[in-house]
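Every protein chain of the complex appears in place save one, which is left out.
Read from first to last, the chains carry the letters A and B; within each, the first residue is number 1.
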Amino acid sequence: MSGYLAGTTAILCINLIFAYGIFVTAASGQINLGGAGFQAIGGYATGWLTSEAQWPMGLSIVAAVAITALVGFLISFPVLRTRGVYMVLATFAFGEVVAGFLLHTDTFGGAMGMVVPFHIGLGILVLSALVVTLLTFYLMATRLGLTMRAINDDEDASVVMGVNVRAVQVAAFTIGGAFTGLSGALYALNFGFIEAQYFNSLLSIYVLLFVLIGGVQTAWGPLAGSLFFTLLPELFRVGGSWRYLIFGVVIVVMMMLRPEGIVTRSMIRRLSPRRLFARPALGSADAR
Amino acid sequence: MNAVSSVTKSRRDLFGPAIAAAVVCTLVAAAIGIGGIVIARQVVSGLLLGAIYMTVAVAFTLTIGVLNFLNFTIPTMFMLTGMAAWGLLSSGYLAFASRGAWLVALLFGVAVAVVASLIVERFTFRYLKMRHGDATEHAIPLVSSLGFLMIFENLVILSMGSDSQRFAVPFKSDLHIAGLIIGAPQLASFVLAVAVVALLSFVLKRTKIGRALRTIAENPDTASLLGVDVGRVVPVVFILAGLLAGVAGALFTVNYGDVSPLMGDNVGTKAIAAMILGGIGSIWGAIAGGLVVGLAETLSIQFFGGDSVSMTVWGLVLVIMIVRPKGLFGGATIGKGKM
Partner (left out) sequence: MPDRPALQLDGVTKRFGGLAVSDNISFEVPSGARTALIGPNGAGKTTLFNLVSGVYKVDGGRILLDGEAIHQLPPRRRVRAGLSRSFQNIRLMPHLSVIENIMLGQLTLASGPRSLLAPLAWQRRSQWRLQAETSMRSAGIDVDPDASVNGLPYGVRKKIEVVRALMSRPRLLMLDEPAAGLNPRETAELSAFLKSVAWDGLTMLVVEHDMSFVHDLCEHTVVLNFGRLIYDGPTRSVQDDAEVRAAYLGNRRVASNGGERAA
């Protein structure tokens, strides 16, 4: 595999895991614009544990995921007092606080960054991305996933139907934090070097766009979004500013014509093999 | 109670902000007392910077307060003003205006910002169709604004390059007050920013259009039933936001002399911090927040060095979000999202 292709696949895997971390909360109606902050915590935790505390790589990753999950859990309490635009701003503030803290604190290298002594190969990245993807599909197939989608659709009605909305949302933030932290850990170990300037609001925005453009109705969304944003520029064979200009136009057009995202639940329903081969039920709406 | 109309009700909730103002003034006085003239200078430049942040923050908070829309193109319009002004100035078309060319260029820049704002309105807000809504539906215009941010920023880069450019203002008259050197443009900028924001609060309080805006803010679903011509009033919000961002961009250009396609990003982030500090949806909050952030920035650089700004500013935001999540001036806000 060529170096370029390997590099692109590595970034794709890391961004995909990151995207699933954002997806998990978005699927239950919570938009997290501070993802880079979580990723930074995962990355720096891994970096510090491997270089300063001399922990083995595997243990560092596990610890980093646990730490970010805990942060997700703790941060959910103040954040869940907000909704809508206010939650976007609250999570944005979180991301900036983390970035600002890391930039200023010399323990973590400050503006100079931190070197990470180990390296993991593409195989682990792909495997991790696969595991996270399958886990998310599984989550959305459970009753917990069903309640998440119900909350997204109608939070007030869900409350009246007996859903423990707060508990589900806290769980979503915790799981989302874990996934995002994992992406940070893997990034640190793959890249060998991390700096606070990387984990900025533009990164949070970018990954949020993957998720929202891909579609939050199904677990296919982040896959579609990540592939879309990674492959589209290849299609046009242009670089730099043209690439982002085209992204911008595509985003605006999509929000005008298909704001629910690339992959919707009805699309999946239509493409489902069951549907393609099943006979319509008596008197059903689809009997033609 | 709508925080956009908090301008009229500010008496009720002044306790917190009064305390904060007292604390800030004391700290600043102490800092000046300890550090003398050097600190005083930082306070002056902090207030100027704060005036710019405040103007952008007001644009953000107005759009959120009335339309529940976090508009990420606002910092882009800030940038467009500076870049368009520079573009026109350096193109040579303004040779006829000689000494006044810079002003014409800046006015042009502000106009460009307003036009850009209306384009965003046309292709974002007017297109918003509430379908089978879910909780992420409010993000549709937000995502759209991110798209426009990319479009405008990269159009500028492609046409004018990504380098920073000098924008020269050909006059220099300084005021010397008690050992402080305050440039006339600095003072004029501060006054202008305050005037623009005061004008806005007047418009909201006293005019028919202001009343219409407040009605939309308080009754997003039924405003048209209440007699508001929503199709004609909503663009006004965008025009106002464009004007505010444009004026801020013009002031920044005049005072710091540098423009670049990325000049909006940094200011935008600080303006958002200012808005959160002051209370989302509150005009007074944006004013206070902007000034606090400006002061925090210059004093932080003075005491802690250049890398500390982010941490100081966002540390303040963190403290406010824990201690008083509504912000210094935050009252209850109306709209689909609530704090």
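Just so it is clear, a contact is a pair of C-beta atoms (placed from the backbone, for glycine too) under 8 Å apart; a residue touches a chain by one contact, two chains touch by 3 or more.
Here the structure is a predicted model, which means the values were calculated and not measured.
Among A:L59, A:A157 or A:L271, only A:A157 touches the chain left out of the display. Of the listed residues A:H104, A:R149 or A:R243, the one in contact with the hidden chain in the full complex is A:R149. Within the complete assembly, residues 138, 140-147, 149-150, 152-154, 156-164, 217, 265-266, 269, 272, 274-275, 280-286 of subunit A touch the chain that is not shown.
Heads up, the rule we're going with is that only the chains that are shown with their structure count from here on.
Against subunit A, in their complex, subunit B makes its touches with residues 64, 68-70, 72, 123-124, 127, 129, 131, 134-144, 146-155, 157-158, 162, 265, 269, 272-273, 275-276, 280, 304, 307-315, 317-318, 321-322, 325, 333, 335-339.
Within the complex formed with subunit B, the residues of subunit A that make contact are 26, 28-31, 78, 81-90, 92-93, 96-97, 99-101, 103-104, 110-111, 151-153, 155, 201-202, 205, 209, 212-213, 216, 241-242, 244-245, 247-252, 255-256, 259-260.
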